[in-house]
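Of the protein chains in this complex, all but one are displayed in their positions.
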Amino acid sequence: MVRNPVRTLFAALLATLLGAAPAFGADKVKIGFITTLSGPAGGIGKDMKQSVELAVEHLGGKMAGLPIEVIFGDDQRKPDVGVQLARQMIKRDKVDFVSGIIWSNIMLAVAPVVTGEGVIMVGTNAGPHQLAGEMCNKRFFTTSWQNDSTPEAMGKHLQDLGLNDVYLIAPNYAAGKDMLTGFKRYFKGRIAAEVYTKLGQQDYQAELSQLRAKNPKAVFVFLPGGMGIQFLKQYSQAGLRGQIPLYSVYTVDELSLPAVRHAALGQFETRYWSPDLDVPANKKFVSAYKKKYGTLPSFYGAQSYDGIMLINSAVVAVKGNLKDQKGMIAAMEKANYPSTRGKYSYNVNHFPIQNYYLLKAVTGPDGPAGIPVMQIQETVFKNHKDSYYKKCKMK
Amino acid sequence: MNATLVVEQVLNGLQFGVMLFLMAAGLTLVFGIMNLVNLAHGSMYMVGAYLAVAATQWTGSYIAGIALALLGTLAVGVITEVVALRSLYERDHLDQVLATFGLILIFNELIAIVWGRAALFSDIPQALSGHIELFTNLRYPVYRLAIIVVGLLVALLLWYVVSRTRLGMLIRAGASNRTMVSALGVNIRLLYTAVFGFGAALAGLAGLMAGPIYAVQPGMGELILIQVFVVIVIGGIGSIRGALAGAVIVGMVDTMGRAFLKPLLGVLISPTAAESAGPALASMLIYLLMAVVLALRPEGLFPARGH
Partner (left out) sequence: MVLLVVGLALLALVPAGAAYFDQPFYVDLLRRVMIFAIAALSLNLILGYGGMVSFGHAAYLGIGGYSVAILAYYGVHNGFLQLAVAIGASALVALLIGAISIRTSGIYFIMITLAFTQMLYFLGISLEEFGGDDGMALAARSDFAGLIDLGDSTAFYYVVFVVMVVFLYLIHRIVNSRFGMVIRASKSNEARTRAIGYSPYPYRLVAFVIAGAMCGVAGFLLVNHTAYLTPDFMHWTRSGEIMFMVILGGIGTAVGPVLGAFVLLLLEDIISGMAGFVGQHWQLFIGIFLVLVVLFAKRGLAGLLPGARRDG
């Protein structure tokens, strides 16, 4: 094709003006990675971004001989910005895959846009039930989990322990309610109370006073991010740590442990992955991450690393022919790559069928005053399927 | 619902109120005297918390850490006032809102550049950890009692300064009639800088006390900022007395709402309806309170006289 020089000039001008990269042919693999990089949740996004960069490094910067280009986008934790980024990546940057996304609400907004444009989406965190059920799509995969599965594992564990009078706390929003629903799906014992707190709440002293007055046998909480840090510190400061056992999901992780430290010691979490999981790919990932960035990766990072590896397995399977979307989807369905969680398979809804473990925060290498580490105690679920896949009519 | 629990929740409400008061005092003075809407006041709270963590680590002493953090926040406040805010006093509120919002972004990013985006570890000093038994069945964390005591002492000090000293007289005069104060030959610029720095240090004090309880992370100031605005608006802008009353009212209403609204609604309407309405209403409660107060008294509960 002979380019009209005037047209080329204008295109270049337009591209420069609006900060666009000129689009060239499909001689590389382009991945758009959307996450939250600014604001208080920026720490999660940073962990994901670093893990993606590590994955690209481990692949030697190439997939099936094609150079990899990852375009990062900051969704600012706003669904409409996420949608805008996805459209920008697809229409302007002509990406071959979109990946990432921390929050369920952003995922629910972005995933249909991406799959609707005919592009493959690999989610690396949020797993809202709609996408596992009625909104499932052949172009949508996730390397994480369905939101309910993790609390289901904790419900199962407490059920196995035969506990009664469990006190439940979650923020008053959709994910909070889903978490408690998931927990109650497997926990059939008596529930002392079910408390919903304000989203983004800082002070839990009032709730802790109520809790103490009820004197439950155990407490189960879902308080992600800063909320979890605040709750754990205050739980410990209120002298409840050691008195009433605390179980949680998505509340204690490698990002919050450095801020909470001893106030998290003895904490139980359920999760599909842990830094000490004894799998070759995981050992490689964790040690390389620690060496490069100086801290332990979190599960957000592990999933994102897996996301790039899953995409790689698809690109390799079609020998770099990115036009062969059918072939790539078929390859991804096999989950044939060295995952940090070990071997797993994909369910009909493209959500993993995988193990869930009970983790405990124990004293780390720096002693009781240092940062605790998560340690696997036992396997709660083997090859667990999520609770929504039957609603999925895959198109 | 037993009496001990109610007493404990009253203490919780008071502690939250005191924290709000430390923030509100500076904000209301700056507004009352310089007529400046300062959205970046929450940033001073954040700076205080970060400096305390850093200084405690550096010196190895909690007391030295507090002292350095207070001085540091004072300095940051003074620099901010001199560099950016001084020229905004005569501008309308809109420009002030825009510029101080810009400052919020700048402070959050600077903190993220220096300390990263992940939350920092901040712990209660050994001497203040643990509990005391106030009376049978009521064990209360020492640290939270200490916050209440510090907050009340600061309130007392402020009352003394404002009503019994020459500086206080100038502040009161400044709040009601600015031109007169400058006509008296007072170096008004210096007074403004001092008041701003002092307000920043108070916010820093709130921040450094909040550090061990809450999460020390970029953006922590904005979580409390809106509530502080609610406090000063309810209390009446420019009035320290109003700020104290507003803070205690908001602290109590918010705490009591979270603790007792759901069971209370459960009695009035069906328990299932209360299950979903309770938490939603509890989150809205302080804004509802503010709307009601302003609808009845458009200048707040204790308006500073004259303008």
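Each chain carries a letter (A and B) given by its place in the written order, and its residues are counted from 1.
Simple rule for what comes next: contacts are C-beta pairs under 8 Å (C-beta built on N, C-alpha and C of every residue); 3 or more make two chains touch, one makes a residue touch a chain.
None of the values given here were measured: they were computed from a predicted structure.
Chemist: Where the complex has a chain not shown, which of A:E57, A:D80, A:D160 or A:D366 is the residue touching it?
Modeler: A:D80
Chemist: Among B:Y140, B:Y192, B:Y214 or B:F229, exactly one should touch the missing chain; which is it?
Modeler: B:F229
Chemist: If you put the missing chain back, which residues of chain A would it touch?
Modeler: Residues of chain A in touch with the missing chain: 7, 10-11, 14-15, 18-20, 23, 37-38, 72-74, 78-80, 83-84, 87-88, 90-92, 104-105, 108-109, 112-113, 128, 135, 172-175, 177, 199.
Chemist: Provide the residue numbers of chain B that touch the chain removed from this figure.
Modeler: Within chain B, the residues touching the omitted chain are 31, 37, 84, 87-88, 91, 93-95, 97-99, 101-106, 108-110, 112-113, 226, 229-230, 233, 237, 276-277, 279-280, 283-284, 287-288, 290-291, 294-295, 298-300.
Following the convention adopted for this analysis, only the chains that are shown with their structure count from here on.
Chemist: With chain centres taken as the means of their Cα atoms, state the distance from chain A to chain B in Å.
Modeler: The mean C-alpha positions of chain A and chain B differ by 35 Å.
Chemist: Which positions of chain B touch chain A when the two form their complex?
Modeler: Residues 2, 4-5, 8-9, 12-13, 15-16, 108, 112, 116-124, 129-131, 139, 141, 143-144, 212-220, 223-224, 255, 258-259, 275, 278-280, 282-283 of chain B touch chain A in their complex.
Chemist: Inside the complex, what are the residues of chain A that reach chain B?
Modeler: Going by the criterion above, the answer is residues 39-40, 42-43, 46, 172, 194, 196-200, 202-203, 205-207, 209-210, 213, 226, 229-230, 233-234, 237-239, 255-256, 258-261.
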